[in-house]
Every structure is written in C-alpha cells, then in structure tokens.
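For this view, one protein chain was removed and the others were kept in their places.
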Amino acid sequence: MGLFKDLISIKDLTREEIDHVLVTADAMEPLAASGSDMLKGKILASLFFEPSTRTRLSFEAAMLKLGGSVISITEPRVSSVEKGENLADTIRVVENYADVIVLRHPLEGAARLAAEFSSVPIINAGSGAEEHPTQALLDLFTIFKNKGDIDGLNIALMGDLRYGRTVHSLAYALSNYAVNLYLVSPRLLRMRREIVEDISGKIKVEELEDVEEILPELDVLYVTRIQKERFPDLEEYEKVKGSYKVDLNLLSKAREDLILLHPLPRVGEIAPEVDSTRHAKYFQQTRFGLITRMAILALVLGAVD
Amino acid sequence: MGLFKDLISIKDLTREEIDHVLVTADAMEPLAASGSDMLKGKILASLFFEPSTRTRLSFEAAMLKLGGSVISITEPRVSSVEKGENLADTIRVVENYADVIVLRHPLEGAARLAAEFSSVPIINAGSGAEEHPTQALLDLFTIFKNKGDIDGLNIALMGDLRYGRTVHSLAYALSNYAVNLYLVSPRLLRMRREIVEDISGKIKVEELEDVEEILPELDVLYVTRIQKERFPDLEEYEKVKGSYKVDLNLLSKAREDLILLHPLPRVGEIAPEVDSTRHAKYFQQTRFGLITRMAILALVLGAVD
Partner (left out) sequence: MGLFKDLISIKDLTREEIDHVLVTADAMEPLAASGSDMLKGKILASLFFEPSTRTRLSFEAAMLKLGGSVISITEPRVSSVEKGENLADTIRVVENYADVIVLRHPLEGAARLAAEFSSVPIINAGSGAEEHPTQALLDLFTIFKNKGDIDGLNIALMGDLRYGRTVHSLAYALSNYAVNLYLVSPRLLRMRREIVEDISGKIKVEELEDVEEILPELDVLYVTRIQKERFPDLEEYEKVKGSYKVDLNLLSKAREDLILLHPLPRVGEIAPEVDSTRHAKYFQQTRFGLITRMAILALVLGAVD
C-alpha cells in the first residue's frame, strides 16, 4: 500500500501528502505519452451513479495508460441498484471483481461509507455537494506546473461558489498553502459560511462581488459555471451573469502571466476568443487531470511509494 | 477447443464435466490475484439484452484478469436490435468481432439459438426463466470450497423457487451429486412440477414450507428473494415473508458450520446482522463467481484442457 489507502476528502490529506501527489504526478507525465505496464493485471471498477462523462473517461484513460483495465457501471437505472440493493452490498460485491473502485454518487458521505465496507481502495470521484478531491488535486497540479510553486500566489475562485463541489474541495486544498484567496461571486452564490470559517483560520480569505477590483494582482483566476436554475427569479440572474464572464476586454486588465482555469464544461463563462490567449489553461488542465489520476491510481495500488 | 464449445444449460453437462469445471476453477484462484496473459489477444463480446450488472461485471472482470479484452452491448434500446434485427443476424455479426460471446436474453431458448448460428463459443448468462448455468457452477464451486465435497450434504433452497432461474439451474446441477435436497417455499412459489419430477428420480427431494423443521440438519442454506409482485394479493405476501427471512435468531438453531448462500442482490431476506457471522458466504460466493467464470472462459477458448 502506498501513501493512503482511500481518497475520500481533500480534508483528509496533509500538505505533505498533497505535495507527494503532485511530485508523483510530475513523474507520471512521460508515461501518459508512452503508456506503461505498471498496473498490468489490475482492474478499476468505475461506478458512476450520477453521470460525469469527463471524470469517468479521465479515470478510465489513466488506468489504461498504466496497463490496467476497466469495468464500469454508467447506467444506474439498469443496475442492481434498481432492484433495491444498498450501496454497502454493491461495494462488497464489486470489491471481488476489482482492485480499486472509483465512485461517483449523488449523496454526501457515500464514498466514506463505501470505504468502510471495502477492502480495496475507494477513490471519491464526487459525492454530494461537498467533495471532489481528485479535481482539487488536478487543479493544484495545473497551478504547480504553470507557476512552479503554489505558496505566495494570489488566487481567485469566481462564479457559483455555493453549489459547485469543485470549488469547495479546491478551497480546502489551497488552505494548505500560503496563498491569498479571493472568493468572487454574486451574494446569492457565496461560499458556505462553514467553509469560509474553516479556511479563514489558515489563510487570508477575502470575499467580493466584482473581480475587477483585484484582477491586476491575480496569478490564478478559477472560473465556474453560474447556473440559471440557482436563481429564484430570472431578472436577478440576468443582472449578475455579465459580471462573471471572462473575455478579452476583461483580460486586458490582467497580468500577462495570469492563468485561467475552469473545471469544464463551460457554458458561456469564458468567451471563445480567450482560448487562443496565453492565459487559457483549461484544456491543459484536462491533460493534467489524466496525469494526476494516473498518480493517484499508482499510489493507492502501491505501484509507487 | 476444451471440454465443451458452448455453455447453454447445466443439463447439458455430465457430473464429470461439472467436476472438471470445479477443478479448473480451483487452479484459477491464484490468477485472480496476479492476473494472467492466458487469453491475451482474445475478445469477449458481452451482449446483455436484459440488465444484469453483477453478472456482466463478473464476466468482464474474468476476461480481463486472464489478459483478454471486452466489447459490450448493455443498451439494447439503442442497438441494432431496435432497428428490428433478429438475434441470429446479431450473432452472425458479433461473432466476427469476438472470440467468445456471453449472452443474457429475456427469452427462453435464445442462447441455444445463438449457439446454432455462432462459430465462436456462446456462454448463456441467463435466458428466460429456466437457465443460468454459470450461476449454478459458481454456487457448486462455493459449496465445494467450503465443504471439501458436495456428496453427502443436506442442502436447502429457500424462497421463491417458482420464478428464480438461479434455483432451477442449481437444482439440476445438484441432482448430479448424492445430496438431500430440501425445497422450502410458500405454496404459491413452489418449484415447477417438471423440475421436481426430473430431479426426484436422481436424488432425495423434500418440499416443505418452513425451514425450521430441517434447519438443524442443514449443511447449506441457499436463500433467494421473494418478490412482492409475485403475489396476487398483498395480504398473502405479508403473511409469508417473515418466515423466509434469515436472522440471528433463526441461525441460533442451525449447525455451527452451516453456510448461507444467496445469488444477490438481496432485499431484506438476510438481515445485515448475519453478515459478520461465520455462516455468511454470499460475498465470498461473488469472488468464487469471478474465479468460476475465469475457468469457463479458459475452457471454452481451449486455453486449458
């Protein structure tokens, strides 16, 4: 067994453990091109009880690039779950078919429960509204690769900070580093109080509604989708949405080396004209997602230390 | 080619052939941990025209553990079948892509028909209400591994014996051995007359409604789900369901070495408190399912004798 058996919450990891994932990912990069036999004979079970094509493909590709293979449930409606089986039973069956389980589940705490019943490693690929630890790790890896270091950076998270699990996990992850964190959102979509309190004790956090105030200082701008459905009335939505859209005009006020990240899919938050600028790193982020997940799989399966 | 080309019905196998599968499975056990290249370059087509996540994953994992690979149809609604293609044509297409076909189909006789048209081996993964031969083989393997022998055992099948294809195939499989077979079910859900007649000629069979009468003698208790939908009126269902539930209280009357099996998923037939007892073997049964299917794949593909 490597560094940790399961990966359930970013809050379970120390800074040393996170750094170790980043360093391991860095060493994986050449294997993403060449392929490897590191996990030959091992099987990943990919259990998606909620659709997330991108995350699923990323994990499956990571496993395959390391020479392992994949079985998957992507159709919860037609699985035993429909026959009323509980998650604990599903896990105790699937652990007999696989060497590691990647779980995506709509309910808070599902991954933690799974890990309690499973003798093989459980990797949380998103559960409830709170946790998406591998996304946070790949976000950190992208920052690390572009900036060389995470300490000392000015980082803004912008958009829907209330409902997006990505930014929740990322905020906790960043609180391990000496960063200045700016939380930019409409009032209605501010980050939950308990998270802000948790991380404020560790790093400098500032909440604001308009990114322009701090844009010239930023090293990293992390954008998320603002979903119309979150607003009680459409008028309110129409009023705010413009201020959370990144285009060339906005970027003209940013530092030359600002990097722009987004968990994708995007739906209008970043104008296509931005794609060809030096700021745009959201597709590279996808590539780093593959590499980070290769590292995580290798670590939980004990193929690297 | 190994022992047999296709595996359609447990009734097609002699005791010698069944024993050979069990011995082969025993030899496969270490390969489930380490992986193997035995079926490298071979492709399994997994055709599930009826959902059965557990069985599908089990076969796919078995193929992958032996170094083979997998293509699959799990979405009959969006396949050529929807365009009106008949099964014979589907098989004559898929046999060109794969080295072995695992077929699950709602209609009786589908697997037999497929085998007539296919030049590659067909393995029946459940068809109609009658046949599920690989489940019967893995049930036998679990009994064999726990008891060392099948001859001489007292075995009860309990629950819905009328509609469950699992218990039909298992009853036929057991009739090759010198066992005492007890069929425990509500009157409405008794095993079909023709099956009881078939096997009564070969082994001692007793039908009863209450397991407690024979529980102290049992070596194996095989439990299946009783589905509410099978009862014309709910009152009838409520009356019987309690008697077919296994809990610690019931087990206190059983032998210490009684083993408890279930094809899973369970929905209340076995209380969770039972899971941690020495009787509970239903999750181990899943593991033995993987191993038995590795053996079956290796046999039909001629990779072992």
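Should a chain be cited, it is by its letter among A and B, assigned in written order, with residues numbered from 1 in that chain.
The criterion applied here is as follows: a residue touches a chain if its C-beta (ideal position, glycine included) is under 8 Å from a C-beta of that chain, and two chains touch if they have at least 3 such contacts.
This one's a predicted model, so the numbers in the text were calculated from it and none came from an experiment.
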item	value
Per the touch definition above, residue among A:Leu64, A:Leu188, A:Ala271 or A:Val304 touching the missing chain	A:Leu64
Chain not shown: contacting residue from B:His20, B:Lys42, B:Arg266 or B:Lys281	B:Lys42
For chain A, residues in touch with the removed chain	34-36, 51, 53-54, 57-58, 60-61, 64-65, 67, 69, 74-75, 264-267, 283, 286-287, 289-290
Chain not shown, touching residues in chain B	40-43, 45, 69, 71, 73, 75, 78-80, 82-85, 89, 92-94, 96-98
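We adopt the following convention: only the chains that are shown with their structure count from here on.
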item	value
For chain A placed onto chain B, the superposition rotation in degrees, Cα atoms, nearest 5	120
Between chain B and chain A, distance of the C-alpha-averaged centres to the nearest whole Å	40
